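Shown here: the complex without one of its protein chains, the others still in place.
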Amino acid sequence: MDATAEGPLAEYLRLIGVPPIAPATSPFDPGYDPVTVESHLAQSHHLISILKISMACWIIADEGATRAKIAAARKHGVRTVTGGGPFEVAVAQGQLPAYLDLCAEMGVDRIECGEGFTDMPLPPADVAQMAGERGLEIQFELGKKHGGAFTDRITDELIEQGRRWLDVGAMELVVEARESAKGVGLFDDAGNFNAALAERFVEAFGMETVMFEAPNKPSQFALLNHFGRDVHICNVRLEELLRVEIYRRGLHSDAFAHENLRPPRPGATEQAPT
Amino acid sequence: MDATAEGPLAEYLRLIGVPPIAPATSPFDPGYDPVTVESHLAQSHHLISILKISMACWIIADEGATRAKIAAARKHGVRTVTGGGPFEVAVAQGQLPAYLDLCAEMGVDRIECGEGFTDMPLPPADVAQMAGERGLEIQFELGKKHGGAFTDRITDELIEQGRRWLDVGAMELVVEARESAKGVGLFDDAGNFNAALAERFVEAFGMETVMFEAPNKPSQFALLNHFGRDVHICNVRLEELLRVEIYRRGLHSDAFAHENLRPPRPGATEQAPT
Partner (left out) sequence: MDATAEGPLAEYLRLIGVPPIAPATSPFDPGYDPVTVESHLAQSHHLISILKISMACWIIADEGATRAKIAAARKHGVRTVTGGGPFEVAVAQGQLPAYLDLCAEMGVDRIECGEGFTDMPLPPADVAQMAGERGLEIQFELGKKHGGAFTDRITDELIEQGRRWLDVGAMELVVEARESAKGVGLFDDAGNFNAALAERFVEAFGMETVMFEAPNKPSQFALLNHFGRDVHICNVRLEELLRVEIYRRGLHSDAFAHENLRPPRPGATEQAPT
């Protein structure tokens, strides 16, 4: 899982007590240039669960640029997923088959489905079938983009909805937080994290199946502080990925005080001048 | 106008009803590295009206880096304009001829003139003549950087000033909003957009001739919501250009609800599993 697992960096991480951690962050590309995206993949491939090619940016970009990003991901062993926005537009415009054809032709591995800003007339089973016929995995995004913070009742409904998508083969579920993590989903208007509601999603689906959107430092740190190093988060900007991952490993100055993140102190080792 | 107009992405955009849109955004380079700038140009050349090489950054950078940016723009068929800051400094320091020589020698296509933080003693006709002799186009920036939000009377004066610059051959006019779009130009201290004053600029000069600085998401969305997909905006950060352009095409989750941006729904198309 980690190309550098044998070098001096990996050895040092073991020495200071950092445990092995499976890739648990899905960063996103909100419209960076292809060279930057590729260089981030070279740097952080071993830390990425799946790369999200976000929004409709990849559809209006130069085709060569979009293909370069997807090829770079493949080269570095990183899987790709398109964002939920263009899926919703495709459904609303009556062009879902063409959208799925396009995703398959461009070579992405997975699509995100959702009804964040539209209502979806299609049953999950139909979408899953159409995607499967084209070799595409699916994940589903839970939550409305303009619906404010979740209530208990909304959470009940979203958990039901998530189960329906898992039943038809969705690989993962995503909890909406937009770009702000304020006044949306698990975050109130001041950005405070509702840990009790977040726990309900983990209880319902398990830590391996639910991903929380964490688009900025406060939301990233809140999720890692609460759930510890195994929580799956997504919509992390590529240039912030390493910061998130050192926080996850307890190596950030704000994480080192947290018992559930700080690496255990290794056995007594002398520090006298060598 | 669009190198990808023949590929599967262009075809899909037609299928979902996105109309052809001429390049109407002038992004800026506020000091990015040359490789990132070139890769953005490769990705978005067909969406760029003209690239602004901003402030005096290009003058203090390594000469090779500055030349690389301008060469990359030319390679991708994108025109370049230097920002208004170094023009004002050149005038204030009594070195305008040397500044124009430098711009011509470096290969930019156009200079921006203005009096945003200085007062300009030179008549527009003289500046236009000096620029023209060196093969440089000009555009003029309307508004003071430290003068606060526009009033009706300031707007009257700016429209008069804009006419004087158009009379001597300026290609476009730019409405100042700095980096904040708060407490400056068309934006009040809370960032609220003054649509009535903005309309006056469009009435006076036409949508093709006036560009509005829109340095952040709220100002970009406000301008596109009000004027629709044909408004010309500038000072967009390169990594935000694709987001602006999907908004312009109604493909962003916040734009899809706007009648003047959302692509028209294509004729009835079946969505049954294929």
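Each chain carries a letter (A and B) given by its place in the written order, and its residues are counted from 1.
Methods note: a contact is a pair of C-beta atoms (placed from the backbone, for glycine too) under 8 Å apart; a residue touches a chain by one contact, two chains touch by 3 or more.
Since we're looking at a predicted model, the values are computed, not measured.
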{"item": "Candidate in contact with the missing chain, chosen from A:G17, A:G132, A:G147 or A:G228", "value": "A:G17"}
{"item": "Residue in contact with the excluded chain [from B:E105, B:D119, B:D152 or B:E259]", "value": "B:E105"}
{"item": "Positions on chain A where the hidden chain makes contact", "value": "3-4, 7-10, 12-13, 15-17, 35-36, 38-40, 42-47, 238-243, 245-246, 249, 251-254, 256-257, 263, 265-266, 268-274"}
{"item": "Those residues of chain B which, in the complete complex, touch the missing chain", "value": "30-36, 55-57, 59-66, 85-86, 88-99, 102, 105-106, 116-118, 122, 126, 129-130, 133, 145"}
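In this text, only the chains that are shown with their structure count from here on.
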{"item": "Computed distance of Cα centres, chain B from chain A, in Å", "value": "33"}
